[in-house]
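A single protein chain has been omitted from the complex, and every remaining protein chain is retained in its original position.
Then we have chain A:
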């Protein structure tokens, strides 16, 4: 079975409409929770049982995160949805918003009820204007139907939700940079601690989750945490949307159970294109380590397998497929440019190091590499990792280290011969 959770409306006519969402029982779960005054502890418990882990890439247990929010804090608190999807290879939240925006809204409303929050924001990636408008329309529909606003269902629970539009900055996918951006500032990450649960939007306690995480909540609260967990495997509960791009016949999003063997996912995407052989896969978005084909074909699509068998990370489930014709030096050069371009400039190791990495990889790709360059790249990478406020520095270093580790002969050939070994 596919498309059971976040993509429930995908095959229905007019999937993004309130009418369609209502036809599959949409907002009934929210109504039941609010009118029956289901205790917050019971909801958090179900989310914990579900095994849901943050779908934005970090994989932090969602139920545990919710329990960090101060329950008895008197002042304003905020709920934030991170739809700032700009990690190369990732395009699932766009489709959730495009085809099922109301499930994000209902999930956020249930989360708001659970954590005692009255106001929320969905931060939407700048480049997806059409989806921003779809979400704004869905908000209007939900307000008019009484699913957002004051005193919902005649109770004292109120929740107002707004869309905030980004404008082109990868770093805003980092939750504290995103918070700065909502406040109308440059998206530069904050030191943690304090974590958003104690100091978030406008300095108030804030819970930030990914779009897919929130959209999974209505299913979990409708069917129970165990039912969601059972869609996946131990330690990786539920379904996951895998975004498959690159060298496949049918790129796209596939919502399937965690633990699905990678070869099955590859088959769903039509297999490697043009009848070519698989060379490598970046399994979780551009910041995760590249995995050679033979290792990848042994993996199942869940946190543990990708980590133990693939020596990489599941990330946001963003599967970038590369066939045998891929020039790994050129591919890395493009990725390194991306991190250089998107570094916010706040921390010296990242600001200077990402540019250094890019310049060295580029000169190798241009046939001007020097014998010492691979050691230099490793050294610079190691001096960025762990020395910055946020994870962008590590994200820039991981591709460099993993590409060289797995495809070192290609780099060496470029340095020695000034051209790709693929052309030889």
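For this structure, a couple of remarks:
Just so it is clear, a residue touches a chain if its C-beta (ideal position, glycine included) is under 8 Å from a C-beta of that chain, and two chains touch if they have at least 3 such contacts; residues count from 1.
Assume contacts and distances are computed from a predicted model.
Per UniProt, the protein behind the absent chain is "NADH-quinone oxidoreductase subunit E"; the candidates were "Ubiquinol-cytochrome c reductase iron-sulfur subunit", "Dihydroorotase", "NADH-quinone oxidoreductase subunit E" or "Acetyl-coenzyme A carboxylase carboxyl transferase subunit alpha".
In the complete complex, the hidden chain is touched by one of A:86, A:353 or A:369, namely A:86.
Listed residues A:82, A:210, A:239 or A:286: the one in touch with the omitted chain is A:286. Summary of contacts with the chain left out: across A:82, A:100, A:181 or A:398, the touching residue is A:181.
Among A:322, A:365 or A:384, the one in contact with the hidden chain is A:322. Summarising the interface, chain A meets the missing chain with residues 76, 85-91, 93-94, 121, 125-130, 162-170, 181-187, 202, 243-247, 251-253, 282, 286, 318, 320-322, 326, 330-331, 334-335, 338, 341-342, 344.
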